[in-house]
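Shown here: the complex without one of its protein chains, the others still in place.
Chain nomenclature is as follows: A and B, assigned in order of appearance, with residue numbering initiated at 1 for each chain independently.
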Amino acid sequence: MTTEALIFEAAEEGSSLWHDAWLRLKKNKLALFGGGVLLFMIIVALLTPWIAPYSYEAQNLDLGATPPSAEHWLGTDIFGRDVLTQIMFGGRISLAVGFIATAVALLIGVTWGAIAGYVGGRVDAVMMRLVDILYALPFMIFIVLLMVVFGRNILLLFLAIGAVEWLTMARIMRSQVQSLRQQEFVEAAVSVGLSPAAIIRKHVVPNALGPIIVYTTLTIPSVMLLEAFLSFLGLGIQPPATSWGLLISYGAETMEEYPWLLIFPGCALTLTLFSLNFLGDGLRDALDVRGSKD
Amino acid sequence: MALLDVKNLSVSFVTRNGTNKAVDSVSFSVEPRQITAIIGESGSGKSVSCYAMLGLVPSPPGRIDGGTAHFQGQDLLALSEAELRAIRGRDIAMIFQDPMTCLNPFMRIGDQLIEPLTLHKGLAKGPARLQAQSLLDEVGIRDPQAAMTAFPHEFSGGMRQRVMIAMALINEPKLLIADEPTTALDVTIQAQILKLIAELQTKRDIGVLFISHDLAVVSDIADQIVVMEKGKVVESGQPQAIFENPQQPYTQKLLAAIPSGQKPADAVAPDPLIHIENLRTWFTPTDGAEPIKAVDDVSLEIHRGEVLGLVGESGSGKSTLGRSILRLVPITDGKITFEDTELSALEGRSLKQFRHRMQMIFQDPYASLNPRMTVYDTLAEPLLLHGLVTKAGLDQAIRELMDNVGLARAFVRKYPHEFSGGQRQRIAIGRALATRPEFIVADEPVSALDVTIQAQILDLLADLTKEYGLTMLFISHDLAVIRQIADRIAVMYHGKLVEEGSTAQVFETPREHYTRSLLAAIPGANVA
Partner (left out) sequence: MLRFMLIRILQALPVIFVVITATFFLVRSAPGGPFDQEKVVIPEVKKALEAQYRLDLPLHEQYFAYLGDLAQGDLGPSFKYPGRSVNEILFSGLPVTAELGLYALMIALVIGVSAGVFASLKPNTAQDYVPMSLAMIGICMPSFLLGPLLVLVFGIWLDWLPITGWGDIPGDKILPAVTLGSAYAAYIARLSRAGMLEILSQDYIRTARAKGLPEWRVVTQHALRGGLIPVIAFLGPAFAGLLAGSFVVETIFQIPGLGRFYVQAAFNRDYTMILGTTVFLSSLIVFFNLVSDIVAAWLNPRLRHQFQGGGS
């Protein structure tokens, strides 16, 4: 190999924007804390069937509700069921709803927004008009209605929640794509001769990901809140399944005598929401700066 | 005694990444009734020094390390925030670069104008408004009474700068600091504003501290010039001395970088490569309002091997013309012929395959590169797309491109944000050259660059066009640059082609009125 070729081969790796963002994120203690807690919650949720201290159905009617003790770290409920176990199993459902519904919203919203944003013109006008009309509908009311009317089906719950969240996702993606489309490097790609599909794939999507990632991380907690809200009203998850929302609603009923039944599930929910929000905020700060413009 | 006397001023910025000495022991002065100009490129510290004097640099991370700034017997740097505030807007006033963003969009002009009066002089609103109105008249606003109740967005850039000037002068300050006040304005407007500043300065007996990067602009109005580089004062003196006998290498470099001279005419027979007939590119807004006639019935020929300079101010349609030829915007009407092919009729696949023969270089070197692609990726894309090299030959081709545009090969895996503006523009030029095009549209390729870098890139473009026999449409608002690089010139105004001819012809014997006013507005009569 010639010396010149060698220089090429040995060229130093540049520091991509993702890498820079990661470095910035690492410096944000709160975000890291949030990420760590979230990871912990997810792992526990996944491993619950194997690591829960008691079986889910195990009742001990003689015992009844007891405050935290050595055998039952977080106490027991009125049926003698271990609260820690309940929280672990409830967490599985709450987190699952959060992630899955968000994933549904993400998929629909991003695709819708990308097409509307890139194609523009009439197609964009029609697609976004639909979004505007749906956006104006008071969804909370409709979801309550849906859940009452069609029974409390978990699948329906996912779809209903996803149906609310995809709208904002679509709007964000569309505005991202629109502003990117006007950027000169996209014009340059057209000038080079790339096809629209290739341009979307190679130039638009990688640069639109930032806000999408941030928004996704912030959608999960609002989805979880929505599920908890519905469960609290008796419209979400139904027994024998449990979720944090359900546990909180039971706990609220008996909070005078057995406050731990309210406090512990409440902590679990709040802590998870905290983590997601801190992580989301941290991601937003890390991804926001585009690097120096000179 | 000097109006403003700055001695050994030092300012640093303390950030997590370390301490940066932005201003290093800088000294300059402004005499009463005189204009002192501070010249420097980006990073020279010219703006920071002035902001620091007035306490406008945020205090972390900024820090004044030392020095004095005597104004009317007081050291500004030793004053408290409250005392400084009393001086700001009353004895020392400032105007800034971008009039579009420097006025509060949510407040009426009149309300913003009277603030310095009600604040510092304790005037009631009524008399303050009258005074503001008469000042608007003085700076050349046509209907001052209506202007008082208008919002900033209703005015053009030049008008807004006049409002800014009125706002600055309303309390009759002794010193006016102008930070790049004309940089964002069209050249004809710039000439008007410079004239206004000079007039007001004499009339009202003020000293002016004029910050700029443009030696030519400043040569017309300054009594004293201070040259700064990287936080230090490099040279200072009277304009005559600086221009005729620059002492320091940096000053000499700056002077040399000013575009000068006229490209010698080539005795070659004209051979049209591109033929434009009655081109119309109109933009119709969706709400059915009047269409914007960006390019309105333009007919033009571009000859093989020439550099055609396309000149115009903002809104002239020059960029749109370039983009229309390249089929980057939809054409409304008319015909474009490229050699034997009717370029305006190509669509889809045939258009895509034609594209390798014509490429574009954009104005903003950062925005025209995908921030997530390395130099290698950016250069490889056109090469691979048009099947110009095999995978094996790719490395070699990229190496050659980088050498051609003067980029060190060691940078091949770096990302755009790791480069300076000039280097990014080289990458963009490399990308444009990759497909070995016959025709390149360069849309204000050096406008966003510092003047010394600008000279380098212009030289590069001139060399490349000669070496590869390129035909180039060079779009710019800067007549001095055009004069240096173009063989022929076309002048556009409000979408129409106003004048066309060889460089010599247009500059020496302009026919049209608009062309003449453009030429008259070129700053730096003493320099070129």
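The criterion applied here is as follows: contacts are C-beta pairs under 8 Å (C-beta built on N, C-alpha and C of every residue); 3 or more make two chains touch, one makes a residue touch a chain.
What you see is a predicted model; the values in this text were computed from it and never measured.
S.K.: Which listed residue (B:A22, B:M167, B:L369 or B:I522) would be found touching the missing chain in the intact complex?
M.R.: The one listed residue touching the chain not shown is B:M167.
S.K.: Can you tell me which of B:K46, B:R88 or B:K263 touches the chain that was removed from the display?
M.R.: For the chain that is not drawn, the touching residue is B:R88.
S.K.: Tell me where the left-out chain touches chain A, residue by residue.
M.R.: Residues 132-133, 136-138, 140-142, 144-146, 148-151, 221, 225, 228-229, 232-235, 245, 248-249, 251-252, 255-256, 259, 262-263, 266, 269-270, 273-274, 277-278 of chain A touch the chain absent from view.
S.K.: Can you list, in ascending order, the chain B residues touching the missing chain?
M.R.: 54, 56, 85-90, 93-94, 96, 98, 101-107, 115-116, 119-120, 151, 153-154, 164, 167, 289
The rule is short, and it goes like this: only the chains that are shown with their structure count from here on.
S.K.: Could you state the distance in Å from the CA-based centre of chain A to that of chain B?
M.R.: 45
S.K.: Could you pull out which chain A residues touch chain B in their complex?
M.R.: Residues 4-5, 7-8, 10-18, 20, 125, 183-185, 187-195, 202-203, 206-207, 290-294.
S.K.: In their shared complex, at which residues does chain B touch chain A?
M.R.: That would be residues 42, 286, 323, 326, 328, 352-353, 355-356, 359-360, 362-364, 366-372, 374-375, 381-382, 385-386, 395, 399, 409-418, 420-421, 424, 428, 431, 435 of chain B.
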